[in-house]
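Removed: one protein chain of the complex. Kept in place: all other protein chains.
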Amino acid sequence: MFGLNKRDTGLIAIVTVLVILAPFILNPFPEGSAMAQFNAGYPDLMQRFVIFGIFAIGFNLLFGLTGYLSFGHAAFLGVGSYGAIWMLKLFSLNVIPSIIMGVIVAGIFALAVGFVSLRRSGIYFSILTLAFAQMSYALAYSVLTPITGGETGLQIKSTDSPLLSNLEPGEIGRASLFGLDMRSSFEIEMGDWLFTFNTGYYLAGIVMILAFYLAIRITRSPFGMMLRAIKSNQQRLNYTGLNARPYTLAVFVISGMYAGLAGGLMVAMDTQVGPERMFWTASGEVVLMTILGGAGTLIGPVLGAGFIKYMENIISKINKGILEQWFAFMPDGIEDLLITLVYPFVGKGWHLTLGLMFMAVVIFLPGGLVEGGQRIGRVFRRRDRKSEHAEADAAKQRNTPAE
Amino acid sequence: MSSSKLTRRGLIKTSAIAAGAGLALPTYLRADGHSGFTNAPTGDTVTLGFNVPQSGPYAEEGADELRAYELAVEHLNGGGDGGMMNTFSSKALQGNGIMGKKVEYVTGDTQTKSDAARASAKSMIEKDGAVMITGGSSSGVAVAVQALCQEAGVIFMAGLTHSNDTTGKDKKANGFRHFFNSYMSGAALAPILSANYGNDRKAYHLTADYNWGYTTEEAVRTSTEALGWETVAAVKTPLTQTDFSSYIAPVLQSGADVLVLNHYGGNMVNSLTNAVQFGLRDKQVNGKNFEIIVPLYSRLMAKGAGANVKGIFGSTNWHWSLQDEGSKAFVKSFGTKYGFPPSQAAHTCYVQALLYADAVERGGSFNPCAVGEALKDFQFDGMGNGPTLYRGEDHQCFKDVLVVKGKENPESEFDLLEIVEVTPAAQVTYDASIFGGDLGECNPGA
Amino acid sequence: MGILEVKNVGKRFGGLQALNDVNLSVAENSVHAIIGPNGAGKSTLLNCFVGKLIPDTGSVMFDGQSVLGRKPYEINQMGISRVFQTPEIFADLTVMENMMIPCFAKRDGAFRMHAIESIPNEKDIIAKAEHMLEDMNLSDHRDMHAASMSRGDKRRLEIAMCLAQDPRLLLLDEPTAGMARADTNNTIDLLKRIKDERDITIAIIEHDMHVVFSLAERITVLAQGTPLVEDTPDNIKGHPKVREAYLGETQTAA
Partner (left out) sequence: MDAILLQILNGLDKGSAYALIALGLTLIFGTLGVVNFAHGALFMIGAFCAVTLSRILTLSHQVVDETRKDFLGNPLQVDVPYVYDWFGEAGGSAIIDWAVPLSILFAIPIMLLIGIIMERGLIRHFYKRPHADQILVTFGLAIVLQEVIKYYYGANPIPTPAPAAFTGSFDFGAALGFDPNTIIYPYWRIIYFAFAALIIGAVFAFLQFTTYGMVVRAGMADRETVQLLGIDIDKRFTMMFGIAAAVAGLAGVMYTPINSPNYHMGMDFLVLSFVVVVVGGMGSLPGAVLAGFLLGILESFASMKEVLELLPGINQIIIYLVAIIILLTRPRGLMGRKGVMEE
């Protein structure tokens, strides 16, 4: 269907269903229960899941297919965001032109950076991209303050009056899709459960499904095959009459445009941009998301993005008070002991948990989270079928480059 | 208004709503269907959001802010010794929570990044139903979160943020700042500098290359140049700089006899340490002792500079050695609970929490517009800084500013600064219009 | 006039004169072998043909056009394909994908942005690739990872990939190096078959005299960067200069 084979159609169908039902799936615990802390089904986090999913999908097109490790991808997300917010401030409060602007600006910037950086490969390429991104960050923070707002960034202000809008004086513009406010939500209560359906989230979700679909098409295309060939053996590619440079540059720009798309969507969801969005740690984050999920796989980067954003937003909010609430049913001594044991890993210690998770995944699941999923799948399959069958299946799966 | 809003979600305990709604119950939540503002507390509790840096360079200040908030919650709910509630000039707070509702709180990590801070604040608003967000340790974060709270229709009580912008060009009707700013630092420092170092000085500025640095340099320059000082040079240093030797080494060659370090946090610790290492303070230039000035002191961070702070002038919002009743009550209460004195960050956060609660009581509602109305031009005392005004035009507090000096013979690890002068509020007050910006209308959301 | 004309080519690496005034003409549709002892400059010469090295002096003309200064992929698109000493294939791709890439390169040129097209729709490419696999007896390995094939199969795949582009000149760099005798013989048979079935010129660098004398129609002997003699295999066999240059080496090789 849609030019995809059966497996890929199945994959995109699953992703679509998950995106649509995310408000239910991510809110498994009833409101007010001790476990409600783990609910992630609120608009901001759901938006972040899909937006960083897009970012990681785009990054993976470059890194997963060609093996070129860009260490400055956050710069494209950043310039995309700046482009988008200026569009909202000056042109129209409709998010569509602003997202498009984000993509275009990021694409142009990626073209320039890629043109220079792709003259080198391996770690030399990584450092070149890192250098460009760090320069962007440093300049946005300081010298370019008139354009970027510097440390305090850019927001929509009451003084902004976009060309295509009729705001009353003093009214602060809101990003919308043809009049539909990005922040409007619809809620359903079911018993103790409360589910939120947010306009912005569904816009971002639809965009992510499209981005995911496009990524599958690219991966499965002759172009995608050439990219994998670049990763596999660039020498052979050259002696087969193919010029690697335009291929890598094209995918670099596509990947940069994905980052710009993510940046534009971030602005559409939450109308503010700050320069830290371009700091090297942000670039490192998308690298980690991709590797953690499974570089070169289709769904891996999305899983990795979700995993890291979940840790950042959920684990960091668990404070001592919440731990006390959880363990209140225990006898006092054990309660204190448990709190002492768990406390360093949550709240302000969330980085520690994140670091341990990185190590655990890479040590025990060399293929990332996707491999974890495959292993679980294999265990179940082994129960059903004869073991040889499953083994053969597993081997086959291993050989399929994208899952 | 359309149905646009951030979601409201009080913690639904074992409520009648749940019991009554056995089946799916779709509801469009509209302003008229509810109390008319975002996250109106429905049960017998109210949730506040404490958004502080828990990772990154300001984690220690964030931890101290969080301690202060926990203490404030304890006091608001009637626990502990009541702290500054006893000395606060307004007596609206009863120790029975806020308007009879028990105060609960959620915490989050700003990471001192505006994106992360907004994500954290949004989760508090969308998921936890927080009706007020407070905290933070930098102006970038304060401005970003303040703008978010304006959009979402909740109150933002700024934590530590010193840039003029927060209540200047980026001010918002839903945002309030108790902390002082760069302008006040400059205005408060100038007379003391004049008295101690004379009016014939040549100053060399090192300025952190971002908004706060610019406003601080501007403030100190303006006020010292008015004294007759000459500014020899002003060099911008990158935020990410750790070793300032290449900026400090040329200072002596320039003929300057005063070095002003417009740095905060880690930058300040490093640049000050480096400056002292270079022996600047032992030098004589133009027949005078070479001096160093740090416009904004943070005691927590100054600790990192160790003995290097001795004898160096700066300003601070509050210091635990103040002897007024409010400060003493707060230090006692905080010190008893945690075993060490509170920082200025802790102080401003504690005060902000109390001021918010008090404004809700006096305004009779959690509605941000009612709170804003109650805080507008509110005059109070007994919170550690003498008589204070929450100015209605820019939501900035005007109060005495402390000029401090690194103590020569500290008696303990907390005893780093000594108060040189308490500059009266009148001397640091300025016209609200000078920084531009537009407060806008209060936004109750929903 | 040969299809490949090499005139006065010289190449220096620091103090070492790797090639010195090399003249060579490869006739169209012939098999031309370049032999010589270790360090004679055979590989250097080959690298000058394909754009990996640029000679300091002289010219290399392919079908009347200079190849000097062109990138490897441009030279390939002119009609020169190269087989490496150790098989260079796309190890992480399947055998079929390996086969399709040269087919695309032949059809679409050095770059084409076919990012949305679906591979299963490329019927002509698939047909051609499958035909080549069939022809090379590799069909059984169609969906295997290329990395997991035997060395002999990799070699055949590489040759197949080169042939899929219908090159006019096929360059082989010691194609049987490190092979067992049986594999070597298979390769010889394969190359003979290719020569018979196609209009193709083959230039081969080889150590193994058995291979050379089974295939070559003309032989150039290179020593210390200079061509010693160029002649038919029969004449080369008894040539005293060649014996001199190869003293000892021919005995072990033969």
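In order of appearance the chains are A, B and C, and numbering begins at 1 in each one.
As a working rule, a contact is a pair of C-beta atoms (placed from the backbone, for glycine too) under 8 Å apart; a residue touches a chain by one contact, two chains touch by 3 or more.
As the structure is a computational prediction, the values presented were derived from the model and not from experiment.
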{"item": "Visible chains that the absent chain touches, using the contact criterion stated earlier", "value": "A, B"}
{"item": "Option touching the unshown chain, where A:Ser142, A:Ser255 or A:Thr297 are the choices", "value": "A:Ser142"}
{"item": "From B:Tyr247, B:Tyr264 or B:Phe313, residue that would touch the chain that is not displayed", "value": "B:Tyr247"}
{"item": "Of A:Phe91, A:Trp280, A:Tyr310 or A:Trp326, the residue in touch with the unshown chain", "value": "A:Trp280"}
{"item": "Among A:Ile51, A:Ala262, A:Leu292 or A:Ile315, residue touching the chain not depicted", "value": "A:Leu292"}
{"item": "On chain A, residues whose C-beta touches the chain left out of the figure", "value": "63, 67, 69, 116, 119-124, 126-128, 130-132, 134-135, 138-139, 141-143, 280-281, 284, 287-288, 291-292, 295, 344, 349, 351-352, 354-359, 361-363, 366"}
{"item": "Chain B residues that touch the omitted chain in the full complex", "value": "56-60, 63, 209, 233, 235-238, 240, 242-243, 245-247, 249-250, 252-254, 266, 269-270, 273-274, 277-279, 282-283, 285, 300-301, 303-308, 320-321, 331-332, 335-336, 340-341, 411-412, 414-415"}
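Keep in mind that, in the parts below, only the chains that are shown with their structure count from here on.
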{"item": "Chain whose Cα mean lies nearest the overall Cα mean", "value": "A"}
{"item": "Interchain centroid distance [CA atoms averaged], chain A/chain B, Å", "value": "33"}
{"item": "Whole-Å gap between the CA centroids of chain A and chain C", "value": "46"}
{"item": "Distance between the centres, which are taken as Cα means, of chain C and chain B, whole angstrom", "value": "74"}
{"item": "Chain C, residues touching no fewer than two other chains", "value": "none"}
{"item": "Multi-partner residues of chain A (at least 2 other chains)", "value": "none"}
{"item": "Parts of chain C lying in touch with chain A, wherever the complex brings them together", "value": "50, 71-73, 76-77, 81-82, 84, 88-94, 97, 100-102, 104-106, 108-122, 125, 144-145, 161, 165"}
{"item": "List of chain A residues in touch with chain C within their complex", "value": "3-5, 217-218, 220-226, 228-229, 231-233, 235-244, 246-247, 250, 254, 399, 401"}
{"item": "Chain B to chain A touching residues, read off their complex", "value": "2-7, 9, 11-14, 17-18, 21-29, 54-55, 59, 62-63, 105-109, 113-116, 118-120, 122-123, 126-127, 138-140, 143-144, 147-148, 150-151, 163, 165, 170, 209-212, 214, 236, 238-240, 438, 440-441, 443"}
